[in-house]
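My structure is below; once you've seen it, I'll send some questions.
What follows is part of the complex, with its chains left where they were.
Letters are used for the chains, namely A and B, taken in the order the chains are written, and counting of residues starts over at 1 for each.
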Amino acid sequence: MNKLERINHPLKQQPNGDWLWINIFRCSSGLEGPNVHIQANVHGAELQGNAVIFELMNWFKTNPFKGSISFIPFANPTAVNQKSGMYTQGRYNPVSGNNWNRNYINFMALDSNKTGFSLEEFVKENIKATDEEVRKKFKTELFKICDHYQNYVEQRAHGPEDGHFNLLMQKIASPSDIVLDLHTGPIAARYLYSADYQISSAAHFKFPHVLEIPSEFDGAMDEASFMPWVELTKEFKKQGRDLKNSFEAYTVELGSEERISFEEAKLDAKCILNFLKHKGVHDIEISDLPKVEGKKSLLKDYRTYYAPKGGLYEFCFSPGESFKKGDVIARSLSFKQVKNEESLSKAIEEVTALEDGIVVNHNTSASIASGQTLYQVMENVSNI
Amino acid sequence: MNKLERINHPLKQQPNGDWLWINIFRCSSGLEGPNVHIQANVHGAELQGNAVIFELMNWFKTNPFKGSISFIPFANPTAVNQKSGMYTQGRYNPVSGNNWNRNYINFMALDSNKTGFSLEEFVKENIKATDEEVRKKFKTELFKICDHYQNYVEQRAHGPEDGHFNLLMQKIASPSDIVLDLHTGPIAARYLYSADYQISSAAHFKFPHVLEIPSEFDGAMDEASFMPWVELTKEFKKQGRDLKNSFEAYTVELGSEERISFEEAKLDAKCILNFLKHKGVHDIEISDLPKVEGKKSLLKDYRTYYAPKGGLYEFCFSPGESFKKGDVIARSLSFKQVKNEESLSKAIEEVTALEDGIVVNHNTSASIASGQTLYQVMENVSNI
């Protein structure tokens, strides 16, 4: 049985004085190997990752592996605890409106007075170091950068709540080789966001849908995690050396929000374990993986259908289903056009598909104003 | 083709000056017969009733019937339009917190200075009138009572928003013989609330579940509708005459909230049409009704399971499913008891059934604080 260690971190003191805590569970093999960081529930209603972490903890407790794994279930207690009616209102900070997964920092893009770090200098100094030395030193630098930036931000007694949370996640993840940020969609299929440079590795998740994103920064945890390594690789290149970027980070979308299923969590855990095997974390064959013919699209082909009018919408396709150009994908109901028995049929209008695609997710509610999201879909789909 | 007439009623002026409207659709047969009042969507997220009204309007447009029907889809625009995150936050007034279905008025319990009406006097005056005359006059009185009470409430320039809405619904419904208030549960089965005195009539809905409520007042539309007739019957009894109470009102629960399904709406409409046939509104045989063995419980046996602790809950039984005393009905996930690999199994705790029962509904979210609702269930179930 491997050791599981719990580290308690006070995150936020509420107005009444009680604290919200982050609990980090660290499982160490005692052997050299990759450091893996797995966090869940950064958005309040996106719960399934916590159940998946439970299944993974059970597996790693008893199976031999290399390196270490840090699990952070319930990563964002403010978000999971925030209720408005019976639903969890936790995609954004209820005070500031900031999306909890858009405030991470791209440290390589900041002035060195904020980070205490110069990438150019770092590469210059380590141009002759082995790959392994470079990686080790760079992780140490990333941790220091987090500290330095925290001091910069908190010079007015304290920094802002949003940034504080996001920075803490980055700091905990700084020594990692692999970062998995477990999310869910609204009413959604299972899908992955993968940077283009790691797309072949992504196939080992055996997920049905993959969105290929450019190696650029838009504020999310996966991007904030891989950007330093992408920039490091570029800077080495610039200074004349090819350094292999073996760091990988993914946003893993585990179906629909507001629910957990332990049975599905066992399957999700297998997919992640299969990926981790590929990455050398362990060498145990994972059986009973889902048999899927994975599909992928580029981010630019991940399209949103917005409601053309306000009304109640019936969704004609479920997450994971394919549709053809011209298919009726939604029907709206509204009585504002109905004046009498003649015009009753005007109560219903249809939304048709403009291109072939696959439904990735749809709105959690049928009650939708004009301009609010109906569907998010993959177009120009290819096999993985 | 029967006539469908639309009546537009301004309900509420928003702070920016734009109005929210109620649209009443009245379908008249031109023949003597019952007046039917069908409203939907008093709670914001409870949408399916609007689709059912659409199906019913289609049916009544083309089929012969007796009497008249008033349809009020989207009865409560404030509620259906109120969003918090992607969900509809419309079970209660977002300003006052008042549940939109608990502010109706039991006029018979009010002082006559508020209503301009004395039940004792009314019965005295009509003690010799025919049943039909009594009913007709009493409906007229109910309408006048609404007016009188409205004047009483609005003596400070205007009355409160909640009361204004509820009173308007009662006023529109005052000439009715049958009132159906279409709701849904959270994640829920299809079920009816029926007053005890009309329980045999309720069977004609062919609904799988019926909750039998006492003929008492707790603020809801069905109760506010039938209480005057219940009291009228009692007062006649007191003054020595048996008057049959043929008035009926139901809260009709059409499954889960935040969604619509036109296919299910066709079935729901059939159930309602079968009931209306029984009540003499039409005489067309309704085919393809659901084959259900209906179950009922008394309201006192409609029990809530609250969460014994805060955590994420997996629901082991779905709405409509039966469970036995001792069954594990929910599993909660929390890592606060987990200190190390030894105590990992403490992450999961079970909630077991204390009696046999049938799940009527469960929470829309798995993220639940201690004391929040897990399930509502029927116990001591009998066949209808």
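Criterion: a residue touches a chain if its C-beta (ideal position, glycine included) is under 8 Å from a C-beta of that chain, and two chains touch if they have at least 3 such contacts.
Bear in mind the structure is a predicted one, so any value in this text is a computation, not a measurement.
> 2 identical chains shown; how many in the complete assembly?
Assembly-level count of identical protein chains is 4.
Just so it is clear, only the chains that are shown with their structure count from here on.
> Using the touch rule from the top, collect the residues of subunit B that touch subunit A in their complex.
1-6, 23, 25, 27, 44-45, 47, 50-51, 54, 57-58, 61, 73-74, 80-81, 83-91, 186, 258-262, 312-314, 331, 333, 335-336, 338-341, 344, 347-348, 363-367, 369, 373
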